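What follows is a set of notes on a single structure, which appears directly below.
Every protein chain of the complex appears in place save one, which is left out.
Up next, chain A:
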Amino acid sequence: MEEVRQILEELDWSPLFISLKTGIVATIISFFLGIFAARKVMKASRGKKAVIDGILTLPMVLPPTVAGFFLLLLFSRRRPLGEFLFDEFGFKVVQTWLGCIIAATVIAFPLMYRNARAAMEQIDANLIYAGRTLGMSDTKIFWKIIVPTAGPGIASGTILTFARALGEYGATSMLAGNIPGKTGTISQKIAMVIQDGDYLTAGVWVVIVIIIAFVVIFLMNLISGSKMKHIGRW
C-alpha cells in the first residue's frame, strides 16, 4: 500500500492527459467524418459502395502496425505528402501529438462510420420522404431527423470510437512514438514500464484506464438513455 501511495505521489500524469486529449479530439473528428462518410456511402451506387466501404473499414481489420506502416509512408517528411504539409503549413506529423491524433482517428474512425451507417440504414425511408414533402431541406432533414433518429446507433458508435482511440497503441507508437510529455499515451506508458519490470506502476495505470472506461460508458448510457425515450422497451 505504501508503495502504491509513493507511486501515486511521484506519478507523472502526462500520459493521462495526452490519452484523454487524443481520445476526445479523435472522437470528435471521427464523429463528423464517420456520419458524413456513412451518408456518402449510403448514396453511392452498389459497385462504388463496396469499394469505398472496404477502404474505410480496412483500418479496423488490419493490424494497427500495418496501418501505422501506411501512415508513416504517407506522412514521413521524406514523402511527398509529409513534405508538402511541412513546407506549406509547418505541420509535423511523425513523432508529434498530431501524429497521435491521426493514428487514433484512422484506427477508431471505422467504428464510428460502421455504426452510424448501420443505424441510418435502419431509418424508415418514409421519414425522409415526409421531411421532403414538408419542404425541409436535405441538410435540415439530415441533422433534425436522421441523426436524432439514428441516435442510439450513433451514440454506441461514439462510445466505441472513444474507447478505441483512447487505447490505441500500435499505430500511435509507430507514427507518433513514445515521447514522454508529448506523445506518451497511457497504453504506451504501460507497455514501457512493463518492459522495465515495474508491474506496480503498470497496475496503477491499468486501474486508471479501467476507471476512465467505466465513467465514459456510464456517462454515454446516461445521455443516450435520456434522449432515447421514444424507443420502446422489450
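The rule we apply is simple: contacts are C-beta pairs under 8 Å (C-beta built on N, C-alpha and C of every residue); 3 or more make two chains touch, one makes a residue touch a chain; residues count from 1.
Please note the rule applied: contacts and distances are computed from a predicted model.
Trainee: Given the choices "Biopolymer transporter ExbD", "Sigma-70 family RNA polymerase sigma factor", "ATP-binding cassette domain-containing protein" or "DoxX family membrane protein", state the protein name listed in UniProt for the chain not shown.
Mentor: "ATP-binding cassette domain-containing protein"
Trainee: Based on the whole complex, identify which of A:F32, A:Y129 or A:Y199 touches the chain you can't see.
Mentor: A:Y129
Trainee: Of the residues listed, A:T149, A:T172, A:T185 or A:T201, which one is in contact with the missing chain?
Mentor: Considering the complete complex, A:T149 is the one touching the chain left out.
Trainee: What does the interface between chain A and the hidden chain look like in terms of residue numbers?
Mentor: So the residues of chain A touching the missing chain come out as 124, 126-127, 129-137, 144-145, 148-149, 151, 227, 229-232.
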